[in-house]
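Taking it in order: structure first as structure tokens, then the write-up.
Only a portion of the chains appears, each positioned as in the full assembly.
Chain nomenclature is as follows: A, B, C and D, assigned in order of appearance, with residue numbering initiated at 1 for each chain independently.
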Amino acid sequence: GYANIDNHREIRVGYPEVIYCAGKTVEQVRGIVEFMNTKNNNILATRATEEMFRAVKEVCGEAKYNSMAKIITIEKREIPKKDTYIAVVTAGTSDMPVAEEAAVTAEFLGNKVERIIDVGVAGIHRLFNKLEIIRGAKVIIVAAGMEGALASVVGGLVDKPIIAVPTSVGYGASFNGLAALLSMLNSCASGVSVVNIDNGFGAGYLASVINKL
Amino acid sequence: GYANIDNHREIRVGYPEVIYCAGKTVEQVRGIVEFMNTKNNNILATRATEEMFRAVKEVCGEAKYNSMAKIITIEKREIPKKDTYIAVVTAGTSDMPVAEEAAVTAEFLGNKVERIIDVGVAGIHRLFNKLEIIRGAKVIIVAAGMEGALASVVGGLVDKPIIAVPTSVGYGASFNGLAALLSMLNSCASGVSVVNIDNGFGAGYLASVINKL
Amino acid sequence: GYANIDNHREIRVGYPEVIYCAGKTVEQVRGIVEFMNTKNNNILATRATEEMFRAVKEVCGEAKYNSMAKIITIEKREIPKKDTYIAVVTAGTSDMPVAEEAAVTAEFLGNKVERIIDVGVAGIHRLFNKLEIIRGAKVIIVAAGMEGALASVVGGLVDKPIIAVPTSVGYGASFNGLAALLSMLNSCASGVSVVNIDNGFGAGYLASVINKL
Amino acid sequence: GYANIDNHREIRVGYPEVIYCAGKTVEQVRGIVEFMNTKNNNILATRATEEMFRAVKEVCGEAKYNSMAKIITIEKREIPKKDTYIAVVTAGTSDMPVAEEAAVTAEFLGNKVERIIDVGVAGIHRLFNKLEIIRGAKVIIVAAGMEGALASVVGGLVDKPIIAVPTSVGYGASFNGLAALLSMLNSCASGVSVVNIDNGFGAGYLASVINKL
């Protein structure tokens, strides 16, 4: 009674429906997985707690959990990987949970991912050291909190599409990610678009769509 | 003295620097065009007034002006068009200036564009009538004001990357495009990313980058 | 000393005063129920915790509790049901607590309710599958979080009044329901009005008023 | 090329598409009217300037203009009026343009309207003097700016649905109608729902839908 799974989604948009666990009870998450498990689909559940994972594990033994990304994955069919890769870049160490949500999502959807961590603009030479690997990607995800300047700086240095993910890292006038969000929306570099604050999943998903074009 | 043109940009990110005319004087715009005109580059100037166009015309006779898009273009070298196309979709008639800014930018950068106008969710069958042409695009731009719901609806129906452009069309609690912006950032459909309010140029530019991958 | 019950309300506006439990102590809720119980009225208490329910149960054995809706009901007189019905529609599974608050309120006030769950715009065919039952209602409640686009889409498809309830489902730039609220206020479809974020009670109450016209 | 009129709307939601003139050029408005005029529908155009009216008049001689409501109407078929009426209540004199937009819309759609003007809470006896006529309506529109308290006060006195329209009347911390909007969304009286700031059209339309149930 509590869910209306969009089984048709894979045909329509190319991927099965993803379970967004926040705001659902443990019972609901288990029930939805149990139902989807009867189809032969791979299953991805984001924003999942440890407790949800344990409940899912009971109904589906091959489920795996990435605790930094807070993602449950169930891979029933092996997913072939594309040759080109997605770069996931973070400004700081604290942006890693969001970046991992993006990276794990993208890998689950059949992409290779390169992680470039902690190269924020306060020490911009760290970015230049990694520029080659970033430029080699087909699409680039930049996760940054605080003032989110990294997205603009990367945007000025590459000729690939950039998906900027503002993170809620920061305090005070960061207003839980609003500062980074506004910053990224106003990027003076072209080729940058933005997803919701902390929306690693959305960034990883879109990067996958673009990487597979 | 008043500008420091980034001549190196074409090599670095694949396109020459674009002139953003808002906040510049007519003199400055003319001067910048005059300087860039000495190189053999195509020139794009956005947010240009009629008066700016007339000033530019004096120093560069082949300049053209699209008054709905408020864009000046100078094409010195013919730009070969890609085979795949970009769809530019609007919710209402009033979103057309933003959509045109996107479309003209994308065309200038060497892309074919299909325009699908006035298919907002208040009469959703209008969208379904155009679904085939939208689905045929390699990348889709959706421009919508008011509640910006069209981006989510399109997002649920296609397997292509969607660039959502909130427009400032609306009044009252639209807060000059904020409602559409927030709406698009929170899209329940995956594959949607967002650029600044009324940023047709940014959407057209990014769509071009993706279309050429 | 702590409350001034509006006993006159039933005569004036057609329904007895409803107890809003948030911000009241368990003692206050019990006391108010105890007092109202001396009249021969049905009693409705919203935003009630389990603990409040247990306290109320002590003074009034026939009290019932709906834990998803967080509502206590005491029905002393049977309530005749109208023939026409109210549709309660949700975008996702996570919107159900708000939708239940609306549905339980409407039922308590003497209305038949049809629940249509998890038909958000990310998979819009799910909505079309249920359109007949939605169109058959006399008044429609739409509860949606994130970008709240469902209200506009339904609004464009029916000729009945729509009460939109933004929910706080979402994160980041949903700003606890603000995105959905603004979205619904700016609906491009006509016939849509809005109540407070998460205000299932208000939606159910108003729907009842309209259903009984 | 610039509009995609929803001719099907009357069948689907019971009324033809309404022209929202803000953000359209005079040429566009004239063109849309010219096109719609070829059908045998009545035509309503809101947010129309005097200049737009003159242009419309050229292509359609029977067009009429209400300058306070800023509405153009073209009535090709007489509209039968319902017996029950809609009350349009304003807090002050300055709220009248919004109230007129609501009233003229409702009348155009086939409803009788009673106007009760300038009965704001600063002199609440003025409201009590008119209570009988307000209570006699089938549905009530309350337009108020500043703190918008009138909606709550009326809400506590009647057993009919109330459509609250915040107006942008006020200054400073009214933030162009935000104060009234928030006030109305948080009404402690039940039975009140809200439309966008200054959205007289939306209120009149919804009132008509309810009045005709």
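The rule is short, and it goes like this: contacts are C-beta pairs under 8 Å (C-beta built on N, C-alpha and C of every residue); 3 or more make two chains touch, one makes a residue touch a chain.
Treat the numbers as computed from the prediction; the structure is a model and nothing was measured.
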*Count all the copies in this homomeric complex, not only the 4 that are shown.*
8
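The rule is simple: only the chains that are shown with their structure count from here on.
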*Quick one: which chains contact chain B and chain D both?*
C
*Whole-Å gap between the CA centroids of chain A and chain C*: 35
*At least two other chains touched by the same residue of chain B: list those residues.*
92, 122-123, 156-157, 172-174, 185-186, 190
*Taking chains as nodes and touches as edges, what kind of graph is this: line, ring, star, complete or other?*
other
*Which two-chain combinations qualify as touching?*
A-B, A-C, B-C, B-D, C-D
_Which stretch or stretches of chain D touch chain C in the complex?_
12-15, 18, 138-139, 156-161, 163, 181, 185-186, 190-197, 201-203, 205-206, 209-210, 213
_Under the definition above, what is the set of chain C residues touching chain A in their complex?_
92-94, 96, 117-119, 122-123, 125-126, 145, 169, 171-174
*In their shared complex, at which residues does chain D touch chain B?*
1-4, 6, 8-9, 12, 17, 20, 22-24, 28, 32, 166, 168, 176-178, 181, 196-199
